[in-house]
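Here the complex is missing one protein chain, while the rest keep their positions.
Then we have chain A:
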Amino acid sequence: MPTQSDLNIEAALQRAHAHWNAGQADQAEQYCQRVLAIWPGQADALHLMGLIAHAYGNTDIAIAHLRQACLAPRAPAVYASNLAEMCRQKGLLDEAETMARRAIAMDDALVMGWNNLGIILQECGKFEESAACLERVVAFQPDWAQAQNNLANTYRRLGRFDKAAQHYRRALALAPDYAEAHSNFAFLLSSQGRHDEAATEARLAIDLNPRLVDAYLNLAEVELSRYRYEDVLRVLDMLRVFAPQHPAALMAYAKALRHLERLEEALDFASKAVLYAPQSAEAHNTLATVLQSLGRTEDALIAFERAETLPGAVAEEAATGRAALLMEAGRKDEAMAALSHAIAHFPNSVQTLSMLTDLQTCKPGQPVLAPLEACLAEGERRPLGDRVKAHFALAKAYMDLQEPAKAFAYLDEGNRLQRGLFDYSSAATKEKFGNVIERFGQAKYKAFARSTIASELPVFVIGMPRSGTTLIEQILSSHTQVTGAGELSALRLVVERSMNFPYGIEVIDGAETTRMGQAYLNEITKLAQGSVRVVDKMPGNFIYAGLIPMLLPKARIIHARRNAVDTCLSCYTKLFSGEQRFAYSQTELGEFYRLYEKLMAHWRAILPPERFLEIDYEEIVDDVEQQARRMIEFMGLPWDAACLEFQTNSRVVRTASVNQVRQPLYKSSKGRWKAYESWLGPLLDALGKGAA
């Protein structure tokens, strides 16, 4: 190295840059220091020191060097542009935007400056201007893969999925090993419901860069969208190895665990997410949904409100989430206010519009139709989730408007789209139900082990979804000595943790049935609030009906029955929030109904009659008091007239029937299907003889 006396500043800087290009950081830094010793504050030396610090991950030091470099009177535009990008990476968005704008004001031919401004604006939510900046960049430099990727990201945020896809493809054609572009493309494909392609892209991104956090999150999102919750957890476990406290990963854990009904764990992850990212609307929204599932209504409302007020794209979801929660809690006025508020802020939100359609009877000229139809007109440019919701909402609206042809066109397509999201096989259901019947053979059943639990607390309401289980629970829980617990997964979880149902049912001993029964009892005792009966109205528990007296000999089972076609039609018109995989094809619905019926016939033959009651929905509609008295008597309780005032019961209702049970009973739901007969061919065929 030359001595200080013969050091020419320009030559020294040149050597510093050359050393840095070659990755010789020590030598580069030494030359910079020599320059700064002679000329403190020399902008080029400071700038290079900043770049070196940045490359070694010391962004704070890098920003300090660059800020100082930018103070020099002749600092070039590129220094401001680099400072802008480092500020963006550090989340200093205001300074980032200012510096990026200064850079292009100084030199409007600086492509990097336009690029940096474009991604800063994208992060600020100024998508239109971001797109304009980045369009300029790709026009200048069409072969720059990063710019193509950045522009695609902005178009994705703008909901212009077609343009986004085009630019991701361009980026990947230019740079096939570009991990970030593969990962971003995966996210786009996932939004479009193209899950297999999305998963492939995300896995490729992980293969190319195994520490790319977003790639794991996007893969988790794909699995979440197609209801593969165990796979979500597997992906997040991969991410946890090197990013154990990433807030987005904690949120994804919480979401998956909530769907798996592992609510305490979900709460733990959601609370951690809020702790690590207190300014993240997404974190508060996730926490709100978990609290909602836990029945902690007031806490959930607070979390939703927090999510609504924080910046970010989640506000819309939080607003509708809050409205839905208020609706569940029977606070209809507040719910409508929340919904109006949401509509005012997000007039084109499919989520909000579809909720509104669900809550009101649609009248001609209703303003919800146009934006929903406009959403569908955009086709694949809109997320698949939105398109499915819009189809179901429009179907509901056109049924209200008595235009069944239009309604069924939307309904068939909405169901088809949703059905494409998961695997389901009628044959597998048939085998499973057949197995249950065989294992619980009438002759063997009496000899099966019984627990010693004598509690009369549990009451199970079972049946098909949409067969009146919610109405029955609402009537029962209006009784002062009864608590309605909603649809609990507790029984399923106890069974799944103990055995591979129905295998081995004949060898389970008394100790094990007592342990299982007690595990269930512990769960509902927490919810009992001092009542003597707790109603668990998970319809799907019908598969376990024969097991219930083994675990809980004094438990009562009420089977809700309803006309087969009405039940199936009602299922077909609903977009369930949970999984009802059989409910999205008329044929599969009909087949499922017949299998359910056969299994119930078997239970009828073996269940102890004093613990098993069957109630027909149609009879409740005809004479609610008579049926209510039957049920209360069956439950061994004194009559309580409050049971007839069930519309005013303020407990939380959380099912697809939420907006109906608070209305007086309507006879229109009886034999409703006859008006739609000509669109129900596949269902009627599957149900076969005697369907009507």
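One rule holds for everything that comes next: a contact is a pair of C-beta atoms (placed from the backbone, for glycine too) under 8 Å apart; a residue touches a chain by one contact, two chains touch by 3 or more; residues count from 1.
Everything below uses one rule, namely that contacts and distances are computed from a predicted model.
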Protein name (UniProt record) of the chain left out of view, among "NADH-quinone oxidoreductase subunit K", "Glycosyl transferase family 9", "Fluoride-specific ion channel FluC" or "ABC transporter permease subunit": "Glycosyl transferase family 9"
Decide which residue listed in A:13, A:77 or A:206 touches the omitted chain of the complex. A:206
Per the whole complex, from A:39, A:242 or A:276 the residue touching the absent chain is A:242
Considering the complete complex, identify which of A:22, A:37 or A:173 is in touch with the unshown chain. A:22
I need the residue numbers on chain A that touch the omitted chain, in ascending order. 15, 18-25, 27, 55-56, 177, 206-207, 210-211, 216, 234, 237-239, 241-243
